[in-house]
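Report on one structure; see the data block that follows.
With one protein chain withheld, the remaining protein chains of the complex are depicted in position.
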Amino acid sequence: MQSYYEATARERIAGILDPGSWHEILPPTARTLSPHLKALDLPVAFDDGVVIGSGALEGLPVLVAAQEGGFMGGAVGEVQGAKIVGLFERAKAARVAGVVLLLETGGVRLQEANAGLIAVSEVIRAICATRVRGIPVVAAIGGKFGCFGGMGIAAGCCTSIVMSEEGRLGLSGPEVIETAHGVEEFDSLDRALVWRTVGGKHRFLLGDCATLVDDRQPAFRSALAQAVRTGEELELASLEREQRTLDERLERFGAYTDGEDIWRDLGFDKPANVPLLATDALIALSKRLRAA
Amino acid sequence: MSAEGPPQGANYSPHGGSAAAELVNEAASGGAAHYARTAPPRIWNKRVQRRALRLERAATRLGARLTGKLVDADAIVALLEEAIEPADRVCIEGNNQKQADFLARALTAVDRGRVYDLHIVQSVLALPEHLDVFERGIASRLDFSFSGPQAARLAKLAGNGQIAIGAIHTYLELFGRYFIDLTPDVALVAAQAADREGNLYTGPNTEDTPVIAEATAFKNGLVIAQVNELIDVLPRIDIPSDWVDFVVQSPTPHYIEPLFTRDPAMISEIQVLMAMMAIKGIYAEYGVDRLNHGIGFDTAAIELLLPTYAESLGLRGKICRYWALNPHPTLIPAIEAGFVESVHSFGSELGMEDYIRARPDIFFTGSDGSMRSNRAFCQTAGHYACDMFIGSTLQIDLAGNSSTATLGRIAGFGGAPNMGSDARGRRHATHAWLTAGREAHRGNGAAPRGRKLVVQMVETFREHMEPAFVERLDAWDLAESANMALPPIMIYGDDVTHILTEEGIANLLLCRDDDEREQAIRGVAGYTAVGLSRDRVAVAKLRQRGVIRRAEDLGIDKRDATRDLLAARSIKDLVRASGGLYQPPKRFRNW
Partner (left out) sequence: MERLQFRFDGGSRVAAASDACLVGVVASGNLEVLIEPAPQTDACAIEIRTAANGFGDVWQAVMTDFFERHRVGGIRISINDAGATPAIVSLRLDQAIEEFTRRDPA
């Protein structure tokens, strides 16, 4: 399976790590099932929708957590959250070059409400704590279900994010916005609109994700390895720099209502064509525009 | 005209007997001269007069809001009130894709005191307005073909007596009746553009407009067209102005439904497997070269396997060259790979316009470069000039009858029965047609005759574990509950030649009697109740004879059936394959 978008969590791990290097923690045979789903008489998964373990990424020793979007849209429940937090605990003890999160999630699992919310906040704290210790945490977003809700915040706390054009990153998902504010405000079925608001290309042009790659597993693999190698340490200066960037961004783009407005402001002559540009062409063009 | 004509109601029917017999009758009752003295003279141009009256009435009421044939949009309800009379037969252009939506909406707003009891004749009921006219008491009778999106509401309105359904037709059948006994008095059609004379340009979605306009205009009805734009010079003329009485520019462009776009991302491994079986077990076997595909994901999978799997079997140039088919985006990779010689279409598909324009050797395009898609001709082509129809269905019974009717939904047929029936009037031979005919008639001494391949392709279970094979079709219950003369069977069992499921292919042509046929069907019905109660010995025998063939009998390794075989796995892949010419509707994009 060459496509990252189509691959399952396990196929992604196989596609990204060095062959034979994978060691799974709490594999399916451990049957760490969600007690909540069982109590609600809903389907469960043997790994509760997240695969965690250690392996080598282009030779770098890394810890990996991969969410399975197919299982409940990748929603985070108590067990899944505990598995991810536990993986970060392991990062304290083990000597690793980085932690890799292959995110695909709609956010908190509604059926596990409070437990899920707490789990996500613990994940966020664990990400920051790991970065403070100088271990980069890099995220990949390129699955069908995108990365939304609390896990969208978690992704924002990572050292860097690798996305494909197909990936989506945001807080409230498109359907949630439409439900809360009406179809006139945001038509979640207008997929082109959805993508120019939360899609990979837009996130890249805004600077929310550091790297944009094609939807191929090897492309994710090398971008993630590069991100681990060059991961910047979390320190006050870098946080302040990021804050300034965000302030400037709000100042410059805050009044716009559509991604295309922002792209035009960034210097794209034909913003309507941005979604049709190949990844390489978009990266090259945005580099030229930034330099200009 | 002639004072010697027989009066209305006289027994002068041309099918009442030979001309000589009628002369005798006439003589016996006193002869023509007698009638001439006692009965008022028949008027022979009542429709012409009626038409003139309506035109005059409309001109008076609209005044300055009518310029030549051009009607102001805000005068449209007034126009309909003058143009239409109670009990008129009105055809609203509701196609599979293109909708005369502005006119349909206007018809719901007419004064019910003036316009009522209409008889609607229409191929597709797609919009809520198409049923609103019945709910509001403006129309009462309906003859149609397809009602997919409105099927549940139609069943309800028919159930409580607000709609009297004449019949559910196939497209060709309904078009035929437009020229026999269902000729419209007023037609409300849609076109892309008009010029100031009233000539119409349909654009690539020609669809039903020519057949409706012709039937109405040449029987002195009124043709009212809504257009997206008024321009000075049309790219080409699809409907000449003297067939058109009024033109109104719609405030918003007419609605077009992208019905034939199937996202390759949704195709399952099981569908890939079935597509492999279809290609190797049927297409290659019969050399199917001229065909029509249904619109489901099953057949989309076949289209996407042509450049990969079929190519690997050396079938390029041997199968699938000539098509009666809407411009399916999933056919792009096969076209680009050189599989396809020609495609004639029933209608267009949103986003395919530029691709079609750039491939005039493949598609039927006008001098302006855009496609023309006359549904009546394509239905004719699909019926008479294709060797195979393959498509999905919802239910199949033990006789092979198949139906998409379910309780509480009157969905209709569309064109499938035209494609999915043996063309008994066909007189030209092809390899596939003759091969199927030989299997069907197996040396029974009859004169040589071919047979159309009619293939039903279904997974044994649909989603939510609904079985595709049943002892009794829901169509029977629906017919009872809605008081229909016929159960709405989409394709009759005696027209079906093959049933293809993930379990295997049943070749019904090779079945020698009804019992064998039933076991052949049970033998591919998988784990449905119908499949589980098969006679295992009989099924094993049928398999030995090649009546039933499993994937392994065809030399297909199920492990090869992965999505990696698809020539495109996403809409974006289709855009790439088209060299950027295909522009998918925004709802199909994920970029």
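Should a chain be cited, it is by its letter among A and B, assigned in written order, with residues numbered from 1 in that chain.
As a convention for this text, a residue touches a chain if its C-beta (ideal position, glycine included) is under 8 Å from a C-beta of that chain, and two chains touch if they have at least 3 such contacts.
Keep in mind the model is a prediction, meaning the values are calculated, not measured.
Annotation: of A:Gly20, A:Pro43 or A:Gly254, A:Pro43 touches the absent chain (contact as defined above).
Touching the missing chain, out of A:Tyr4, A:Phe71 or A:Phe88, is residue A:Phe71.
Within the entire complex, the positions of chain B that touch the omitted partner chain are 268-270, 459-461, 463-465, 502-503, 526-527, 532, 558-559. If you put the missing chain back, the residues of chain A touching it would be 8, 10, 27-29, 41-47, 49, 68, 70-71.
Operating definition for what follows: only the chains that are shown with their structure count from here on.
Taking each chain's centre as the average of its CA atoms, chain A and chain B sit 46 Å apart. Chain contact summary for the complex, chain B toward chain A: residues 265, 563-564, 569-570, 572, 575, 580, 586-591.
Of all residues in chain A, those touching chain B in their complex are 1-3, 5-6, 165-166, 189-193, 195, 199-201, 275-276.
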